[in-house]
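With one protein chain removed, the remaining protein chains of the complex are shown where they sit.
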Amino acid sequence: MKNLMDKIVLPSDRFEMRLSGSGGQGMVLAAVIFSEAVGFGSSKNVAQTQSYGPEARGGASKSDVVVSPSEIFYPKAIKLDLLLAMTQEALDSYYSALKDHGILIIDDVLVTHVPTDDYYGLPFTRLAREECGHIMVANVIALAAIAEITGLVGREALEQAVLARAPRGTEDKNKKAIEVGIREAAKLKAKRKKK
Amino acid sequence: MPVVEKQRSDVILQYLRPKKKFPSVWCPGCGNGIVMGALIRAIDKLGYKRDEVCCVSGIGCTSRMPVYLDFNSLHTAHGRALAFATGVKFAQPNMKVIVITGDGDALAIGGNHFIHACRRNIDITTILINNFIYGMTGGQGSPTTPAGAFSTTTPYGNVEKQFDPCGLAQAAGASFVGRSTVFHTPQMEKMIMAALEHKGFSLVEVIANCHTYYGRLNKQGDPVAMVNSFKENAVMLGKAQTMTPDQLKGKYVIGTLHENKEATEFCDEYQKVVDVRMAGGKAR
Partner (left out) sequence: MPTPKRKLLQGNIACVQGALYAGMRFFAGYPITPSTELAEGSSRELPKIGGRFIQMEDEIASIAAVIGASVSGLKSMTATSGPGYSLMVELIGYAYITETPCVIVNVQRGGPSTGLPTKVSQSDTMQARWGTHGDYTAIAVAPSTVADTVTETIRAFNLAERFRTPVTVLLDEVIGHSRELITLPEPGEVKIYNRVKPTVPPEQFVPFVMTPNGVSPMASYGEGYRYNVTGLTHDTMGFSTNRADEIFPKLDKLRNKIMNYTDEITKIRVEMMDDAEIAFIAYGSVARASLQAATLARQAGVKVGVIQLYTIWPFPDKEIQQLTERCKAVIVGELNMGQIVTEIRRILPRELPIHTMQRYDGDILTPMQLLEKLQEVL
């Protein structure tokens, strides 16, 4: 059969996302928190994987999350429904893995060259510093934006998951980050609707 | 301590395994038998129950000793006795765990396990019979073969330097370190008793004769001549402290060289952790 590959239809009930950036930006932790939030808020299955090199800080870092109501066979992404790119290098590396019309979310301060107009751009790192008082929570702002844009997890489940992992004393910063992420993503959504 | 006057041989026979086939693998006149006798008498005098004693060994002439003794016995792989013994002791902290080892077994292939067992100060008594050579494989050089000495792998004289097992153990953290020789049997017996009663890692190094290989290759004569040379070259610690390094060349400093009764012991320290965690303490 020469045309099997043309007949393959990717499963519609799988949602695949990739959180990517550089080591130390908390991409793996964000993926773990998102996966736990799915567990808190639904009966869906989740598989979270990552690839990493020997560097603990710096270097490329990515983590995949697959969400599905049925058994997840392949645990990594096949073709992405959503890509979060926190650095230019991450976007350059993984953009080709995104489905046509897949959701692209970028940090629009750190990522300047985007090969499409169809994306959500937010200054996650700057928002974290300026509105929440620490760049550490940039990943949480991004998670909240993903939650708002996809509707995959509710605010309550996300907050529960974030606070379960937040170091003591950072609860307020994290709550604020969720608020900021949802607010800014909602603004973007509204803008796109108008278009 | 119960003092029972018995014929020495009666005591020894009581502790030999009834079903083990003898003779032993040791050559007639081997120093290992003298150490085994001292160990048996020490345990007998201390009144330990046989089920509460576990002898662990690796590979080599010396390492055959546990197989002859009527205790729990674990005859393991070359160099690894202390690592196995760590598992036994940690799993059963009330067991008296005794490692019987040789210079090649403990200090070459097992050198890493040796220093780490010392470092943990785990409550194991190690009897290291040092005969300066590999006996079972036929007389090769070991980490304690003196510089210049002959063996089947140092046919032109040893160009390497020797380890001092006692200095090594003390530096690594052992809390009881002593040396004796197969000539000084009563002292050795008392030292083994003290080591067994010591809480923490204890090392008893016993200088012994391998006349079959070391003695023959280095023209040191028969077992009697070799044991006599230990008598002549042994110096008690007190006297050694008054001697110069030059005067101590070729001598064996014997006695309890180091003892620290305050050092914490590994299994005890871990038990404290267990007690806190089992009481519901939260991890930091």
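Going by the order they are written in, the chains are A and B; count residues from 1 in each one.
Everything that follows uses one rule, which is that a residue touches a chain if its C-beta (ideal position, glycine included) is under 8 Å from a C-beta of that chain, and two chains touch if they have at least 3 such contacts.
Source: prediction; values computed, not measured.
*Asks:* Using the contact definition given at the top, list the shown chains touched by the missing chain.
*Replies:* A, B
*Asks:* Kindly state which of the options B:Asn32, B:Ser73, B:Gln170 or B:Thr256 is in contact with the chain not pictured.
*Replies:* The missing chain is touched by B:Ser73.
*Asks:* Who touches the missing chain here, A:Lys76, A:Arg126, A:Arg155 or A:Lys175?
*Replies:* From the options A:Lys76, A:Arg126, A:Arg155 or A:Lys175, the contact with the absent chain belongs to A:Lys76.
*Asks:* Can you work out which residue in B:Arg41, B:His113 or B:His184 touches the chain that's missing from view?
*Replies:* B:His113
*Asks:* At which residues does chain B meet the chain that is not included here?
*Replies:* 17, 19-21, 50-52, 54, 56, 66-67, 70-77, 80, 83-88, 90-92, 94-95, 112-113, 116, 270, 273-274, 277-278, 283
*Asks:* So that we can see where the missing chain sits, which residues of chain A does it touch?
*Replies:* Touching the missing chain: residues 1-5, 7-11, 32, 35-36, 38-43, 45-54, 72-76, 78.
The rule is simple: only the chains that are shown with their structure count from here on.
*Asks:* If you average the CA atoms of chain A and of chain B, how far apart do the two points sit, in angstrom?
*Replies:* Chain centroid spacing, chain A to chain B, equals 61 Å.
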